[in-house]
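To keep things clear, I will list the structure first and then write my remarks on it.
Every protein chain but one is kept in place in this view of the complex.
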């Protein structure tokens, strides 16, 4: 580790990671946008094509993840610590995974209704993905980390809002939903959405680690 | 890695991690104690203030976790391997998270009853957290690892007991609980409690790794 740090002073860093990070974040924005369109459709039949579109976009994300990992294994000098590149890529992948998982659950469970909190948390996920995209775009310029930091604060605030909505929705379900199968469906879809916002917060955490180390 | 090990012979190790570890373990004991008080209250209304107290204590734990991670990123020579400090801190955080999650589920689900095994597993969690606290207090003195080892053996035994109780309780629920919504509630609270004891075992695992490496 010590030796790596000495090297870093003299050897130019490989900067070609950035286009891959940006592509990954852009794809995440696309996934969250497809999900938002799908969940806001009134007619369940119109939702059907979105399930496979979201799944396909999630596979595109997997491919980008693999490209970054392969590059990491072959690159000697990285723009920031290897473990942070690994965590950043994995956590972005996790957000995409949970959005796709929520989509698959809606497809398979065919719930009779959505709760209002589901639509609100979906909007929050979409906003959090936009902030991730914005922050990733600033990673090239670590000397000026203020914008990344602002995005991280935003993402944390989104996670808190989603958490409150999730708790309220679960409490309502257990109070009012009398059909246990419908309760299971809605509860599990809500859980997956809430986990997507948790993972967005994990992205913010690793971005913060990256700017602290670069300070 | 090799070079790091050479360095370690000549450079004094930063020992200021220990007060943070101890604060973290102390806070974990506090969380488990609050949870035990809450779950043993007969009147559900009296439980209410505990849910936010436990959540607040879990946030205190998050802050200590972040302090340790920041310190880790800025410290050149650590008292033991960086990855083990990372895992130790994360797993303590995980125990706190699952206790808080169990508390939040009790708050949101409002189960009509607790099973006797829930109270017994809660006692085990509390005992495991006390052992973690004891072992962490011994980390300053790695030349005499016997006490840490004894705590690890205790924690493993606690995990086995909790596992047996959990299995018995789940089996009973599926045999006897006729209300499916009540079954879901109790099952998920039990699962979260059992995961807290799993995570305590993960703490014991990393403590054991630390004393093996120091041997």
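Each chain carries a letter (A and B) given by its place in the written order, and its residues are counted from 1.
Here is the rule we use: contacts are C-beta pairs under 8 Å (C-beta built on N, C-alpha and C of every residue); 3 or more make two chains touch, one makes a residue touch a chain.
These numbers come from a predicted model, not from an experiment.
S.K.: Which listed residue, B:16, B:141 or B:171, touches the chain dropped from view?
M.R.: In the complete complex, the chain left out is touched by residue B:171.
S.K.: Out of A:18, A:69 or A:114, which is the one that touches the chain we can't see?
M.R.: Answer from the full complex: A:69 touches the omitted chain.
S.K.: Pick out which of B:165, B:184 or B:207 touches the chain that's been left out of the picture.
M.R.: B:184
S.K.: On chain B, what residues meet the omitted chain?
M.R.: 1-3, 167, 170-171, 174-175, 180, 183-184, 187, 209, 212-213
S.K.: Please identify, in ascending order, the residues of chain A that touch the omitted chain?
M.R.: Residues 1, 3-4, 7, 69-70, 73-74, 76, 82, 104, 107-110, 180-181, 184-185 of chain A touch the chain that is not shown.
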